[in-house]
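For reference, the structure I am asking about is given below.
One chain of protein is taken out of this complex; the other chains stay put.
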Amino acid sequence: MVDIRAGAGDMINPAEVEDVELYHPHSWWTKYVFSQDAKVIAIQYASTAIAIGVVAMVLSWLMRLQLGFPGSFSFIDPEHYYQFITMHGMIMVIYLLTALFLGGFGNYLIPLMVGARDMVFPYANMLSYWLYLLAVLVLVAGFFAPGGPTGAGWTLYPPQVLLSGTPGGRDWGIILMLSSLILFIVGFTMGGLNYVVTVLQGRTRGMTLMRMPLTVWGIFTATVMALLAFPALFVACVMLLFDRLLGTSFFMPAIVEMGEQLKPGGGSPILFQHLFWFFGHPEVYIVALPAFGIVSDLISTHARKNIFGYRMMVWAILIIGALSFVVWAHHMYVSGMNPNFGFFFATTTLIIAVPTAIKVYNWILTLWRGDIHLTLPMLFALAFIVTFVNGGLTGLFLGNVVVDVPLSDTMFVVAHFHMVMGVAPLLVIFGAIHHWYPKVTGRMLDETIGKIHFWVTFLGTYAIFFPMHYLGLVGVPRRYYELGETVFIPPSVHTLNEFITVAALIVGAAQVLFLFSLVWSLFRGRPAGGNPWRATTLEWQTPQTPPAHGNWGRDLPIVYRWPYDYSVPGAPEDFIPQNQPSLEPPMHGAVA
Amino acid sequence: MIAILVFMAVLAVIISWWAAQQRLTSKPWLETGHIGDLPPRQGSPVAAAKVGLGIFLAVVGALFALLISAYLTRMEGADWWAIPIPRLLWVNTAVLAGGSLALQRAKTEVRRGHIEATRLFLLMGLTAGVLFLGGQIVAWRQLVAAGYVVADNPSNSFFYMITGLHGLHILGGLAALGRTTSRAFSGVRRERLSLSVDLCAVYWHFMLAVWLVLFALLTGWANQFAGLCRALIT
Partner (left out) sequence: MAVALILVLLVIASVAFHLLSPWWWTPIASNWQYIDNTTSITFWITGVVFVAVVCFVAYCLLRYRHRPGSRAAYEPENRRLEMWLAGGTALGVAAMLTPGLVVWKQFITVPRDASEIEVVGQQWQWSFRLPGADGRLGRADTRAVSADNPLGVIKTDPASLDDVVINGGDLHLPVGKPVRVLLRSIDVLHDFFVPEFRAKMDMIPGSVTYFWFTPTRTGTFEILCAELCGVGHPQMRGTVVVEDEDAYRTWLQQQPTFAQMMASGEQVQPAN
């Protein structure tokens, strides 16, 4: 059994705890617009990410309309279609998921969960948001530029990306896309340094690394990975921009474009793929790891049970982060690269399945013998488990090099990455918003709307992407504007596409409902109190809700225990906050 | 991609060394804390700014390692021929090294509290940086005048791109150094000035080290080493 030392009345004179100088805003502009408070910056990041995410969602409706009912909408011609899929993909992966998990959740939760007053470099943090916003604006400018945005696919492969057969290739579209990415990366680096150094140096007294909630571990590891992986995208973008603007041939080989020999040539398209995927694979884990961390805390809190195997969970996060840098060429199995690389990358890719599986086992073992409250955060966490396991398992098909050969570039891949990277982390985001909305606003999100949104989203997205795998098995390629007449594809495929489109539109409608609820609950939501979920982590122990500037009032919290003391035998409550020294809560109100 | 993988391996070693000291194998549920057990602060005693700079340098290092990887890969193409390096680059290298020396002196002087000497060496470092950048631009113009324009062959393209990105980082460093120098003249607290000078010096030394590696690559000195590595891998 577990040995818990109950320290009787082990309080400390708060003045002994080290504190930092905090920047205080003086004008409306520096308080709400150019704020250096991580909580304000977090809301800015989240709002911008959600707004641009809605744009990407609308683009997906247009794509699905074309795929389900080809030719019905004359304005969705091939050029537009390829522009839609490119912008949809790039926005979702980078401008929504990465920005929301790291810039949004990271900024809000890290200082609060480690007991800091704010991030360690607040000025750089503020700049990072405005660079992100600028990057978004430059990206969106592509829609209004002559020739429209680039239609090269979010992977932007040369040479087609720069040729006239691709929208935006010989025009402004690709220039704006690459510039936007470069701005994003610079801005993200400034934010990322904050998240990492705050976790390393900004923790309050008693908050050891092994007492940090898994949310922090997930976001921290993802940020370290992002800092090291984004330079690869940066280099690829700079070189591609040179090829576009200065006529260099980093990636452009000898080409005959529509009958005309282009010069100079000699470039290597595969070099771009190596650089892109050296970034691209860690990127999917940059999106996944914060989701893993958050879902661990959601399950733990709402099942009133410590996360099972905390140590393994931490190590799994670190190992996944490290291994993710040596699997990238599994995106290139049929690229024509040296075939012997296939052995190495298939092996590393399937090895990475082991720590990932351990995390899944630990989540479900947390449910085992728990006290499960079917709140909305818990529902979304359960839906995450189902969809992530589904999506992760199909990854084993694609990671196994020879099985990937017939499946690559088919709808199987599209189904896989949407399930594992679109649906699963998105469900975590919804669950996390339900979970932390009361802390950010002081009110609960509307539960009825929440339940409708949950069921439609969970079952709807499953209905969209599960059958889609089978289209890939048939051999339906991805990135096809229309399938048209084929020799071997049965007409029932068109029926399935119609079904998927209808499901997608219904799921889309449910998201509108959710957005409405976000705003509606601000004014009409049930008042929440400081700790409505009776959670142990520090962010729920702030003296004020929403937390004021400086988070903790006069004295920083002191941490005495790990974040998962739920249902501790012998304790009167089924949770013990991290800053509570003894099993019994103190007599008078909040802990100092 | 070997260069970046080697760089990542080195980083992995450093991170593992750090991680080994973090008690990641402890069982936190068994260690409910008495206040007497808790250290006065969490994290290392190094200032947050230094940790931040260290991580930033890892990012910058990754960037240049990737450029080197791309350079070595592209070098294998059939259309590659090496370009002559302007002699001016040797002078620029010496100037950059001089700047490093100046900033290192500034670091020791500010620790001893010799504010006048600190100001002098900061200004010397600033001048060296500006001269370096100016020299790089002149070197570019020399190359263009000799007919080696950016799009001609990949070797040219890499030269301009790599020196350009390095120069941009020097420019950023100059901005920070400029701010530090103005602080030295406007009388800020010695600890704060000392930290600023420290950070500038470390950054400068790092950019010098990066420049030396890039320089070796561009002049072709590193070709044999790269060829050896390639032979070992394949």
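Going by the order they are written in, the chains are A and B; count residues from 1 in each one.
One rule holds in what follows: contacts are C-beta pairs under 8 Å (C-beta built on N, C-alpha and C of every residue); 3 or more make two chains touch, one makes a residue touch a chain.
Fair warning: this is a prediction, and the values are worked out from it, not measured in the lab.
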Residue among A:45, A:277 or A:462 touching the omitted chain
A:462
Touching the left-out chain: which of A:45, A:108 or A:566?
A:566
Pick out which of A:33, A:58 or A:354 touches the chain that's been left out of the picture.
A:354
Have a look at A:479, A:524 or A:554 and name the one touching the chain we're not showing.
A:479
It is residues of chain A that touch the chain not shown, namely 2, 78-79, 82, 151-153, 157, 159-160, 163, 165-167, 253-259, 261, 265-270, 303-306, 308-312, 334-336, 339-340, 342-343, 346-347, 350-351, 353-354, 357-358, 360-362, 364-365, 367-374, 379, 382, 385-386, 389-390, 393-394, 396-397, 400-403, 405-406, 408-410, 459, 462, 466-467, 470-471, 473-475, 477, 479-484, 486-488, 490, 492-493, 496, 564, 566-569, 574
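Here, only the chains that are shown with their structure count from here on.
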Expressed in whole Å, how far the mean CA point of chain A lies from that of chain B is 31
If you look only at chain A, which of its residues touch chain B in the complex?
2-7, 10-12, 16, 18, 120-121, 189, 193, 196-197, 200-211, 227-228, 231-232, 234-235, 238-239, 242, 246-250, 264-268, 271, 274-275, 278, 306, 310-311, 314-315, 318, 322, 325-326, 558-562, 564-565, 581
Please output the residues of chain B touching chain A within their complex, sorted ascending.
1, 4-5, 8, 11-12, 19, 22-35, 38-44, 46-49, 51-52, 55-56, 58-59, 62-63, 66-67, 70, 73-74, 77-80, 150-154, 157, 161, 165
